[in-house]
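Missing here: one protein chain of the complex. Every other protein chain is in place.
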Amino acid sequence: MSLPTLDFSLILPELVVLITALLVLIADLLWPRAASRGREQAPAVLALAGLILAGLLTLLAGEWSGATLQGMLVADALARYLNLVVLLAAALGLLLSWSYLPHFSTQRSEYYALYLLAVAGMLFLGKSIELITLFVSLEILSIALYVLTGFHRGQLAGGEAALKYFLLGAFSSGFLLYGAALFYAATGATRLADIAAQNAGGFYMLAGLALFLVGLGFKLAVAPFHMWAPDAYQGAPTPVTAFMSVGTKAAALVALFRVVQAAGSVPVGVWATALAFLSLLTMTLGNLAALRQSSLKRMLAYSSIAHAGYLLVGVVAGTAAGFDAVLFYLFAYAFMNIGAFAIASLLERPGFYAVQDAGIHAADGLFGRRPWLAVAMAMFMLSLAGIPPLAGFFGKLYLFAAAVESGWAWLAVAGVLNSVISAYYYLRVVVGMFMAEPSASAHLRLPLPASATLAVALTALGTLLFGLLATPWFQGISR
Amino acid sequence: MPLLFAALALIALVGAAGVLLSRNPVYSALSLLLNFVAFAVMYVMLSAQFLGVVQIIVYAGAIVVLFLFVVMLIGGNLPALGRGRRAYVRAAGVILAALFLLALLFGLARPLPNGLAAVGAPDGGSVQALGLALYVDHIVPFELASILLLTAMLGGIVLARRYQAPPKD
Partner (left out) sequence: MSIVLLSILKSLALIILLLTGFAYLTYYERKLLARFHVRRGPNRAGPFGLLQPIADAVKAIFKEEIVPGHVDKLIYIVAPALSLIPALVIFAVIPIAPDLRLGGFTLQFHVADINVGLLYLAAIASVATYGIILGGWSSNNNYALLGSLRTAAQMISYELPFGLLLAAIILTTNIGREAGTLSLIEILNQPRPWWLWLWLWLAFPMFFITMLAESNRSPFDLPETENELIAGFQVEYGGIKFALFFMAEYISMITGSAIMATLFFGGWRGPFADPGTWYGPIVGFGWFFLKVVALLFVYIWVRASVPRIRYDQLLQFCWKVLTPLSIGYLVLTALIVVFVG
């Protein structure tokens, strides 16, 4: 009997996250309920420590050379950057949850354990280079997120969001699985490297790739597979929305990139054109719909759909520069989007049973109430709209430049036009904050929990620094 | 052997038709059971004994029982099921089924794709072969699947618990 030898050091950050999730659960079991106040936040502390440790391990691991675990999981530079993006988003989302969760739930350990499992799923997805592994990782993150979306059990919207997300997500998993089956049928291999080596052409590969695009498109909330996203993003607890809008996108994009690379036999023009149209449709639809929203959170949800469209531009470009731009944009997006959601969560008012959604005018007059918060929010909005010298601008610049370089000029133009549309609804919030009077129902004194303040400060700093130091960062990624 | 196969195929078809045509959900579930069992026997005939037995354990022993459980708890006699549907829903069903049939025929008419040549390897369905595939070649996704199950279990428990609003202070 010969058992396989596995080099677990390749997945050390993932293992740390998983073990932390288990520790959170076990601590809940062993630590008596009636214990001190410290118990309340113990799961959050533990989870944050796990995420930070995982991040440090990713940073300190030196160059990830692309060694694989049995050809199933790979530790390469791409995975490393993804790890950093996801862990960053997770840590920021966790800081938001810290003060937000106690408003609506007592099931803290369960929340943080599921949260960490979702993180682990994303990390594994980013490392998957085999179809079964890819699918299972995707399901880990999806199932954890379905439940987290519905975690706000006191309000109906949460349940509705979770149900919609679950049903459509399960449906999309089916598409993905059919795609994987067709790949297997065409090549007899499940490892992406083997599939690429087979160079099998023909109908099965094409159909498989199309189904993969649909399946991953659902996870990315790409139009026309975005139907679940506004409801899910609005109904989910805001910290979860912030985290998943970045983390899921990042992981699914990396998976999409790897799959597209493996299906090398399908002519590039075919899938790139398909993706380009999806990208165009997504950003246009997201931006147009965002114009008409009356809820801040829902507006941000549509904006995040539009951003999925921008991100696809980098994949369409198909070059290394294109995907480097995607990675850069993901970092920038993590900062500015989570920052925006963080402030949206601060503007929400905890009601008796449910947390009230922040309306589009909730931020009105914020400058008079909390000037620094208003400045930060203005920065996030401007960055999301893509105004220099903030991170979002350079992200879009690199993305569109890569598209133009590889001959997708019209897509880049469409992207620029879309940014102009989006500027309207982003700037409307900014104008409201500085010019308008606060609405009558607004709190006079906005409570500012320390953890959320820290999150806002970090994201604002990130948005600014990524903008000012864009060139060295981007060169770092390209290397 | 062909005779046995024909009989099993017939049973499987009857089961499948029964799922659709029964008015009573309990009968539908039982027809499904019939279908599963017929398939299990076919697996055994194809010398994939392990797969056959697992089919029984998982599908017959767990999934259909679960269906019955649900049907019985929400009331087994739902004669209204299937009635009162819109015409376009039926039409869509028929069209989709026809498309699926076309796709299957299309797939069968073409030569077997290269990748599937290796599938029918002799002894591929034995416990030993499956054990090697699961615990040696695919140990990574196998372990990930255990994490997936843990996640699903945890999620199920969270959603099934009665909601308790946190105390307001």
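Read from first to last, the chains carry the letters A and B; within each, the first residue is number 1.
Definition applied: a contact is a pair of C-beta atoms (placed from the backbone, for glycine too) under 8 Å apart; a residue touches a chain by one contact, two chains touch by 3 or more.
Note that the coordinates shown come from a computational prediction; the quantities given were computed from them, not determined experimentally.
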From B:Met45, B:Leu68 or B:Leu159, residue that would touch the chain that is not displayed: B:Leu68
Residue among B:Leu8, B:Val26, B:Val136 or B:Ala165 touching the omitted chain: B:Val26
For chain B, residues in touch with the removed chain: 24, 26, 30, 33, 49-50, 53-54, 56-57, 60-62, 65, 68-69, 72-73, 76, 126-128
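Convention: only the chains that are shown with their structure count from here on.
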Between chain B and chain A, distance of the C-alpha-averaged centres to the nearest whole Å: 33
Chain A partner contacts - residues on chain B that touch it in the complex: 110, 113-119, 135-141, 144-145, 147-148, 150-152, 154-155, 157-159, 161, 163-166, 168
Contact footprint of chain B on chain A as seen in their complex: 2-4, 6, 18, 25, 69-70, 72-73, 102-107, 110, 113-114, 117, 120-121, 124, 130, 132-133, 136-137, 139-140, 143-144, 146-147, 150-151, 153-154, 184-189, 198, 200, 202-204, 352-353
